[in-house]
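Excluded from the complex is one protein chain; the other protein chains are retained at their positions.
Chain lettering (A and B) follows the sequence in which the chains are written, and residue indices restart at 1 in each chain.
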Amino acid sequence: MTGPRAPRGIDVGGVDRRAFLRVVSAGVAGLCAGGTGPFAAPDAPTPGRADAFRFAVIADAHLSVDPRNDRAEKALLRAVADVNAMDPQPDFVVFGGDLARDGRKDALAFGARILKAVKAPVRMVVGDHDRHLDGGVAWRALFGDDAYAWTHKGVRFVVVNGVRRVGEGASSATRDGAIQGPLHADDRRWAAFEVGEEGRARLAAHLSGVTKETPVVVLSHGPLYKLHRGWNLWTEDAETVQAILAPFDRVTVVHAHAHQPLAHRIGRIDFHGMLATAFPLPRPPEGVPPLTFPIDRPNPFNPADGCGIGWVRIAADGTADVTHAWWNREPTTVTGRRMRSGGVEDPPPRARRSSY
Amino acid sequence: MTFFRGTFGALAVFATSVWFGLPSTPQDAVGPHGATPIDVQERRLDALRIGDGSAMPPGVDPEMWKIHQPEDNAIDPARVALGRKLFFDARLSRDASVSCATCHDVVRGFGDARPASEGIDGQVGRRNAPPTMNLFAVAPAFWDGRSATLEVQAIQPLVNPIEMGMPSHDAVVAKLKDIPEYPPLFRAAYGRDPNIADTGRALAAFQRMLVFLGAPFDRWRGGAADAMSESERRGFALYEGKARCATCHPLNASHPVGTDNLFHNTGVSADKRDFEKLVRKVLLALDYGNSTADVDHLALATDMGELGRFVVTKRRHDIGAFRTPQVRNVAVTAPYMHDGSMATLWDVVDHYNKGGIDNPFLDGGIEALALSEAEIDDLVAFLFALTDDRLAGPKSKAREAQYERSRTVRPFRDVDAASRRRSGFASRVFDEKDAGK
Partner (left out) sequence: MATKACLIAVSIVVGVSATQWPTGAGADAETRRAFPSIPKPHDNRDVVVDGNSTAPGSYGGYSATDVAAWERETYKLVLEGARVFHDANAIGSGIGMSCGTCHPDGAGTHPETYPKYQVQIGRAALLRDMIDWCSRQSARGAALGADDPRTRALEAYLTAQRQGATIRYGKH
């Protein structure tokens, strides 16, 4: 499948795939059915599901070149190595935003250089840290528009900028001159995130003419719902944005920013928070949606613990199974079935911690 | 003592020289499979003044000692005596050439001073024999933790086809019953005729008495400020600090041997193994069964053992993970790591200093440490200070040999990676030429 360009991937050609699946999923009670890791190939398209596919997600790299954070660098490289080893390869890789810690040009350019090594096509989402210094000017110079859409195998993908600041205006400068230093999640001086009027108009435009039966995947850095304003896990115009998505039968929002897996369902819209590569964040004190899997507290000795990559498997009917492929932990998959059943089906794995 | 030093030195240097090209000296008498003759080992053990089981060993916290004792195998002198006899008895192997002491040679730091052990018919396994010192605090047993207790572990090598090669545990018991001195010893120890479970218990009881916790470090901790040199004290600060050792190798009164008893992929030999082939093989093989014997055989007889803990748990994140070995007495237990691939403690520190070797399952806690050469020397000096005073002779011999070698041969050193100039995983993503940044 991947041919000679898969340098370290596991070639499972000739291996009984069911046997493979049985073994690697033994520890996670069948929850891996949508894919077990960058080295497994259990979700190759099956007959009758010709359009099923998978895309990978890397997010929250928080690169910094001055001072150089080699740890963040190593984590993003590790993520790239992981997605490059996926077999079959994902159809594309979404980078979920916050490539650079403070949006400096040199850090963004360095991140772009690392992401060039991704073998699959890369789709970029802008994050709040990417826009911290200049409102996203340097980011757009490297990666283009921060709101766009395309259709892939019958699924409508829409990228939104979910991290505009309320009141930032047309100048798109997010940096209040009075606020010095790097961006902290808990700094209350910052305005809340929003998609904003223009962003909502573009979202609506990108969905115009799309039938309500068409599966829709929205890619955003911010969550597009409201968890905890104190840490800006918050989208001020969430209700209006959700109203734009409400007419569609099957909508999956894939977001980053929370640095932890989150799972929420509002109406027919599923929301999935994805893992970061740089560092995990604690559970917020309020607003954690009930469909979220419990996780063991990461061990700070291992900066990669609580981090990793993810992927989303879209079935032919548009159902999205979201897998969080933790580094040094077993992967966990939040199935579309679980989301639709309100958490009844496909219960989460028991929390286990063998290395720690 | 003098006799011992001479013997140990010669043998240790000889054994190491076979594998790592250290200068060799003429050897003394050698028993089957290159082990020290049993009578020499037994005399050495007597000189080490191991407890007979009538009291708990010195240096162990009494509350923790109690916790480490299994309910069905309380230490007593009859059990320890039986275990000792079994430990040295080659008659328990198929051709009467291999005993526990073949690979856990008292004179060679209770190991065999070579990368992988030699068993029956000269077959060589894949794993380095861990020293049988301080095992009271080490569980689960084996590099991949496939035996939950020392009692269960102790009887596995008896029937492993490339270790002691007995056809079955029944055959072992039959043999024990045939040897006149054993049935009375078993009855004295456990009130029953010989059986395989009590064989394991007796071996475990004996090994629990092999406690070596009387090191310069312990005297320094106890308040003797001059028990460790300045360099060794700097090394300890690094051990707890910059070098990040103490998390997996905790050293405190309740955790005195320096292991978290967990499993980590630190990338040892990750550049030599081929994960693709290994994963395919392990999955195919495991498809045919998953009994203890299968796993035992797989671990030793195939390179699948390189997948470490995964072979036992079948969990992906355990691929390439091996148990954290204790750090006590490492001076006299070269070579190091699960495959004995490192000849000196400088090699071990070089390995961790560069952040291990990148692989998809590398424990993220293994990071480049940016230790200078002077810091590496200090850290190694501290590791030598973890040697029990009864092993001071072999320690100084080993230090001399390892130091000598470290001045010229440093196969695991990578200054660019250690100093974080080259980022981890860069070479897996970029071509080598621009991996630097």
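To be clear about the criterion, contacts are C-beta pairs under 8 Å (C-beta built on N, C-alpha and C of every residue); 3 or more make two chains touch, one makes a residue touch a chain.
Just so you know, these numbers come straight off a predicted model, no measurement behind them.
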Problem - Residue touching the undisplayed chain, where the options are B:169, B:219 or B:255 - result: B:255
Practice task
Among A:106, A:145, A:186 or A:345, choose the residue that contacts the chain missing from this document, as touch is defined above.
Solution key: A:186
Exercise for the section: Determine which one of A:116, A:153, A:297 or A:337 touches the chain that has been left out. Expected result: A:297
Completion exercise
In the full complex, subunit A touches the hidden chain through residues 64, 67-72, 101, 181-182, 184-189, 230-231, 279-285, 297, 299-301, 303, 356
Practice task
Extract the touching residues of subunit B with respect to the undisplayed chain.
Solution key: 240-242, 244, 246-247, 249-252, 255, 260, 370
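Here is the rule we use: only the chains that are shown with their structure count from here on.
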Fill in the blank from the handout: Per the C-alpha centroid definition, the whole-Å distance linking subunit A and subunit B comes out as 43
Completion exercise
Residue positions on subunit B within touch of subunit A in the complex are 244, 247, 262-265, 275-276, 279-280, 283-284, 286-287, 309, 313-318, 321, 358, 360-361, 363-365, 367-368, 420, 423-426, 428-430
Practice task
Would you tell me which residues of subunit A are touching subunit B in their complex?
Solution key: 7-12, 14-16, 19-20, 23-24, 26-27, 36-39, 70-71, 73-74, 77-78, 80-82, 84-85, 114, 117, 299, 301-305, 307, 326-331, 354-356
